[in-house]
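Missing here is one protein chain; the remaining ones are kept as they sit in the complex.
What follows is subunit A.
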């Protein structure tokens, strides 16, 4: 009986291919939009999470200047005192729960090798930096402690720098010019690709902090201090300890606010992930509205179908169909119709998401749960919006229905 009914409804869809297609357009577009958006959305979330974890997880970044917030943007404060070796030394001496503490000062600088040149992010730091940021070397070695202390002209380069100057060749031992100084390449960093903000993380040169300060920055300031938490210490516990030590070192009285900021990369990662989730949710709601429109389309076409087939309903009732048989017939038809639209919509949505993941370089992350939900939802729309027309058909008087032209 039920298979018979499903077969019947597929037949009636086939008889009116164009009309069925037009009717289903609402459902198709709605489902396709939902699937595409949710799939692209979860791909984006994954990408953002991956990007942030590239920045370093469980990482605190200390900068001078008041934290961004109601007090104004950080770092633009006139009275900003830069960070220096005093703060670094205090953290190394007193902070517990840190896996690595490392200074970093940065600048975009012209780097030259032979006749080639490239503007790179040059960072002055120490050997703990690689450890703090979880960066690895493909070849060569990090700075030694004595190189860090004395500010020897050595450096580590990223993949983009290597490709620019040496192609596929081995850069180790070569001398490059960085601004007015030169340094010997002692290692190559593992490629990390672009961040979600379009920044090339491989266009970098690392050199000992002392060398950077003396030959590039011309001062003894430290732009930022990276503090990586160890496995047992959550960053939100580590953060107040860092704050205490720094306030102490910088002699900030309790009545005054911090003149430095501490950013928690874990929190930023979470915030960004939840921002994309919110956006996905909102887009999902928009798509939901188009599904509602699709449902009204189904209702409309089922009303037309019931009217067109009034005589058929009369015949069926005359030869012994019960109300429920007619009701089920049209409900199944609406559901099959709506499901067909849903399935087509899912395929189109996945295709769109696939295309988007190729062009936006985000992972293609279709969720079986979402697909199942879309199938269930489109079936539900058919049932809900098909119910009223089906009931109308089932309630027809057989004599009137038979007389209908």
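What we mean here is this: a contact is a pair of C-beta atoms (placed from the backbone, for glycine too) under 8 Å apart; a residue touches a chain by one contact, two chains touch by 3 or more; residues count from 1.
One rule holds for everything that comes next: contacts and distances are computed from a predicted model.
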Candidate names "Glycolate oxidase subunit GlcE", "Putative ABC transport system ATP-binding protein", "Succinate dehydrogenase subunit C" or "Fumarate reductase, iron-sulfur protein"; UniProt protein name, chain not shown: "Putative ABC transport system ATP-binding protein"
Given A:46, A:221, A:258 or A:312, the one touching the chain that is not displayed: A:312
Given A:10, A:25, A:95 or A:402, the one touching the chain that is not displayed: A:402
Chain not shown: contacting residue from A:218, A:254 or A:320: A:320
In subunit A, positions touching the absent partner: 1, 4, 15, 311-312, 314-323, 325, 398-399, 402
